[in-house]
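Only a single protein chain was left out; the remaining protein chains are all shown in position.
Coming up: chain A.
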Amino acid sequence: MREELLSVGIDIGTSTTQLVFSKLMIENIASNFSVPKVVIVDKEIIYRSEIYFTPLRSPTEIDGTKVKEIIEGEYKKAGIEKTGINTGAVIITGETARKENAKEVLETLSGFAGDFVVATAGPDLESIIAGKGAGAHVYSKEGRTGVVNIDIGGGTSNLALFDHGEVKDTGCLDVGGRLVKIDKNSGEITYLSEKMKELIERKNLPLRVGTIATKENLQPILDAMVYALMQSVGIRPMDDEFSLFITHKEGEEVTKFTCDETIKNSCPITSITFSGGVADYIYGEDRAADEFEYGDIGILLGQAIKTSPLCKELKVLKSVETIRATVVGAGTQTMEVSGSTITYTKDAFPIKNLPILKLSKEEEESAKSMEQAISTKLNWFKLEGNLQKVAIAFEGSKTPSFVQVSEYAKGLLAGMKELMEQEFPFIILVENDMAKVLGQSMYRMLEYKKDVVCLDSIHVEDGDYVDIGKPVAEGTVLPVVVKTLVFNK
């Protein structure tokens, strides 16, 4: 019983906008003598769009209408109807996520692209999606080693560290090809990002908007960028200069960057992969005829990285995707399937943008502590005093007894009283395999009068959001996308 799901990935980046369609194959791999185990067994990209420059209405606004036209056109070219899409993700990345109307554009698009196409943003997720799209997690898993992927786009460089296939850390730097823009014909610098202006000032370089750019006068900028990348992966020591390049994340007092420490302390890396538009000029053999062909410093940056110690001191692995890594990652790596023994008493899916309330190990100790923790933490999810929908997550015992499952159910229901008053559905994500019995326990305690959704085998953290799609594989599993929704300012 193989089943195919059609997935779309859309990436609206600083410089480019792209789309891919892929097929995700799911199958029950358990024998006839055990409980079902439905997993994603294969992924195949069936259509790649052209690569478009991201249309902007102004330096601070995305041209939503044009973006929509591009997407519409590609659906038509691929011969795919919106109704045929089962899942997917629209991701808005790099500097584009900092545009004033980013959120609005993203939401319109995700609705337009299909019923269960999620909207995501946020540099951590962007790093992970690009790293997976580049195949770094697979290298790391198969080579049983630490691998870093750097996705170098127009506005930012996103680092993702993988150790034995697991994400260990992510980071984001303001290093990219389009932080300096150049007029193709005249060679004049037409745009310098704020960070570049500061760098130029610090280094006292003779570069201004209007200056004729050459490989030589840009060299100090390129060197500084490459040096920051070397520092970021721990092959050069940190200094004060580095902090200039750290991308500031919204909601954080100080800009933080921890990849170098993670590499030093817990995730030694042996290899590096590159993705993003600049990667083509790191892997590429030929020199471009015109260094400013794209009206930016991307080609020069790629060449500078190619000859730098980054590619000598670390083993360079060929990434599976370069400029399309993020879009491929969005299309093929965002959806997971829930455990195969789960409870949902009503098919009211998709449910989108559910924030997660996660209990700690201590809090799930007893029914009483669960109740207290949930009712306290629910206050965090109140907007102007009104409770929103929320999913409760906890880890749970690996081998719970029936009595313990009943305790969990009791604690959860007592803690979620306030949700019940709001007529919200009870949505539980438990990490260990017990969702069917736990869901049934809760349903019984609710006297079969309220609906329950209880899923397992999904790992989430506080601050994550989840989307839950319509049941697949004869109703045994639910597709789930775990995402972040952090917009940079």
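Quick note on the criterion: a residue touches a chain if its C-beta (ideal position, glycine included) is under 8 Å from a C-beta of that chain, and two chains touch if they have at least 3 such contacts; residues count from 1.
Going forward, contacts and distances are computed from a predicted model.
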Protein name, per the UniProt record, of whichever chain is missing from view ("Arginine transport ATP-binding protein ArtM", "PmbA protein", "Ethanolamine ammonia-lyase small subunit" or "TldD protein"): "Ethanolamine ammonia-lyase small subunit"
Touch with the omitted chain, as defined above, among A:164, A:197 or A:215: A:164
Which residue of A:34, A:58, A:83 or A:185 touches the chain not shown here: A:34
Sole residue of A:231, A:247 or A:441 that reaches the chain not shown, by the stated touch rule: A:441
Interface residues of chain A (partner: the chain not displayed): 32-35, 144, 164, 341, 343, 398-402, 405, 433-437, 439-441, 443-444, 448
